[in-house]
Every structure is written in C-alpha cells, then in structure tokens.
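Let me begin by handing over the structure; questions about it come next.
A single protein chain has been omitted from the complex, and every remaining protein chain is retained in its original position.
Here is chain A:
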C-alpha cells in the first residue's frame, strides 16, 4: 500500500517540476537560446559602448575636478563667463543662417532633379553629393586658399575677412549640403500624379498647385532637413577650427577646454549644452517619421514633369551654379595640394604629399585611417546587421529587444565630439577594467561604430522588415536551424543593404574627426586628425593634400561599392529578375 502510494505521487511531483522547467526553458530550442545569448551580448555591448560613456559624461558635468558632486555649479560658471556664453550666440547665429541657406538650396536643387526636365540629372546628382566624401575640413582649407590673406579671389569679400562667421557658414553649407539633398530627394520623390491632375482639372494655377500640392507633400522632409542641418552645423568643430579665427563656437570651446586647457569638467558641461539641440532634432525626427508614413499610399501614381521651358532653364542655371561652386571648392583643395609653395612657386609637384616630413602622423596616419575604416566597415557591418537581424527575426526576448532598439537609436542624438569626450571619461578611468583599450586602434573602431550606429541599424532593420516574416517559422517547421536560414536566405536577400552599411561606415570612418580627435594616440593618429593638426601647425598645403587623399580613398570605396552592387550582385542575384 505504502509502496504504491509513493509510486503514484513521485511521477506527479516529477511532472510538476518538469512542467515548471519546460515553462521556463523548454519552449525555446537550443539554437534559439544560443542566438538569444548573442542578442544579450549585443545589448551589453551597446550598453557599455554607448550608454555608460554618456552617463559618465553627464555625471562629470555636475562634478568638480576632485570628483565631488557640485550640482549645477559648472553650468553657472559657464554662463558667468562672457567668452563662453558668447559662444552660444555665435553657434546659434551660424547654425540658423547655415540651416536657412542649406534648406532652401537643397530644396531647389532636389526640385530640379526630381521635378523638372533638365538634362544631365545623374551627373548633377553625383556632383552635388561629392562633398560627403570629403572631411568637413576640406572646404575650410579651400576657403583659405580662395578668400584667405593670400587667396586668389579675396577681393570678392570686399575687405571682409574669411576667418570668422563668413568662412564658417560657407564651409558648413558645403559639407552639410549632400546630407540635406538626400533627405530632400526622398521627400520629393513621393509624388502622386492624381493630385496634380485633380488640381489641374479644378483649374488651379501652377503657383497655387505648388503651394497646395507640392509643398505640403514635402513639408516633413523640409522640417527634417532643417533640424538635421542645424544639428550638424552646431556640433561640427572641423570648419570653425580651421577657418573660425577668433570667432568662438560651442564645438571649438569643448575642444579648447579639453585639449588646450585640460579642463575636462567644463568640456563636459559644454557637451551637455551641445546635447540639447541634438536631442531636440532626434525627437523631432522620430515624430516626423511617424507622420510621414501615413502620407504614402501604395496606390500613388508617379508624376512626370511636364515641359516648362523657362522653369527648366532657370533650374538648369541653378544646377550649373551650385555644381560649379562645389567643384571649385573641391578642385581648389586639389590644386592647392599640388602647388609647390603657395603663392610664390606655383609649379605643380607632389612635395606636399611627403607627409612624413611634417608633424601630424605622416603617411602612417593615412594607413591607420585605412586600417581603422576597414575594421569599422567589416566588424561594424557584421555586428550591426546580425544584431538587427536578431531584433527583427528572433522570436521572444521582447524586453531585451526594446532595450536594444533604444540603445541603437541613442547615438543619433549624440554629437561625435560629445561621444569622444564621453569615451575619455569612461574608458580612461583607472578603475574601468576596459581601460586597456584606451589609446589603441580598438577604441577608435569601437567609437566610430557607436558614433554611426543608428543609421546603419535603421538601414538593416528596413531591409529585414521587407522580408517575409514567416521565413523563420517555415524553417523551424522544416527543422532547419535558424542560423542556417540566416546564412542561406536572409543574408543573400539583404546583400544590397549590407553593402550600403559597409560603404557608409567606411566613408564616415575615413572622414570623421569629431569623436576620434580625443581618442587617438601617438601610434594611432588618423588621416582626418592629421589634416587638423597640420593645419594647426601652419602646414596648410599638406593638410589639403591629406584631405584630398581621404576624398580619393572614399571615391575609390564608393566605386568598389558600385562595382560590387552592380556587377557582382547582378550576376549572383538572377533570382531578383522576373
């Protein structure tokens, strides 16, 4: 009796325990768990590389040099110092004016490309986005040669100095223009011919149609461009550093406080102030994205521009003018880099490319940049794409994914300069176990990947969302491990997006100055930093030469990207054709 009793109770107890166990773990198969742990590692990596450094920066801004909490004393000190306080006015002035210029110009040129019948649209488009391949220092250097004390056309300024607000605004407009143009092109690409036909049938004049149909459809794009340009300009320090003269802005203040005066706490304080516009832009952008999606309907019929002779001529003139300005600035830098000794010996030579004869890191800096950009592109693309894949396609882990998404979006709101400073605070702290990577190539790669994380994450996510959501369910039902489906199906299908991410990371790693300027060491100087340092030391021609090298490398990278995308993929991806 007794014996049978134990025999019946034991299995039931065993069952309850088993049930509990399987409730907790059994639902997921082993490969789901291993992919889940990769996702956990991803969340931790972003937490360490993005969240913790920014947290450290924020706490530094309310501490004194000894590390004691002093509430907002740093901030009141900042506002009490007229020179620092003036920087806010200066920064706002520069950013607002540049935003107005770039927004209107990018709208007009985007309109010219997408809504008129001018010829050579492809060529114009290529020329207009060229500045994105150069570091932001390049236009500043060109301006020195064009309008500086020994500039070739400095009479055009009628006695005004290029060193100051004029130079900063022209330089800022130049390098932010392609960013604005690309957003604007997307905003203007969504046309619906039915609306234009309705307007015409209802007897609306072209002007009225423009204000009631064209402009409202592009409204969110325009707002988005304005915010993006404002943030890019106010957080950039390359242009004001080279051509700003005595005109101080917030971004150069951080640099001077940290590099010049070793006043890290005030650097952190200015950084926090600089975070505000970036966060505002970030929030606006999120808000706009939600609005924008509602505008598009799948039934829209694309609109073809009618022939409007005078309008097409005006726009052709505008495109020629803008292209001319962009090409002049680029070619000026190229020419300046080739002139033997400006302005006394104008014969052409490669003397300025003898980087090893100057301070700033020499050719080693260039090769460091290539190495850094390659690592960033390979490791960054691998990490970002795979993590985005897990967030999009791994079942379950909802809380973890929510945090991942938050951390992945965060870098968009953090200017490079602020991130670089945050990295100093976090990784250079002696009690940080990761202290060892400070001053190495690793920290440069990690920082660059983090800095440009968001755009890549969103690109990957968009591509992944276009894939049928049931692939993973199908492969699970066929008992194929999910990772195999990733390798055989998801990755090949997303190859164009993967290439986009790699090329974006490579180009940005080559051209970026803002974050890495705080993080390079003697052995890991970078080409973009060398431009800055050579310019600082008065070696402007070699600085121009290095900027040209960066630009050529980026052009080469884009060419490789194009070849891979158009030649290799076309041959291996016959399945895309009907």
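A few points about this structure:
Just so we're on the same page, a residue touches a chain if its C-beta (ideal position, glycine included) is under 8 Å from a C-beta of that chain, and two chains touch if they have at least 3 such contacts; residues count from 1.
We take it that contacts and distances are computed from a predicted model.
Hidden from the displayed complex is a chain whose UniProt protein name, among "Ring-1,2-phenylacetyl-CoA epoxidase subunit PaaB", "Iron(III) transport system ATP-binding protein", "Glutamyl-tRNA(Gln) amidotransferase subunit A" or "Anti-sigma K factor RskA C-terminal domain-containing protein", is "Iron(III) transport system ATP-binding protein".
For the options A:197, A:356 or A:468, the residue in contact with the chain missing from this view is A:468.
Contact with the chain not shown here comes from a single listed residue; of A:493, A:510 or A:557, that residue is A:493. Note on the undisplayed chain: of the listed residues A:69, A:310, A:522 or A:575, the one touching it is A:575. Taking the complete complex into account, residues 19, 22-23, 26-29, 31-32, 395, 468, 470-471, 473-481, 484, 488-489, 492-493, 573-578 of chain A touch the chain not shown.
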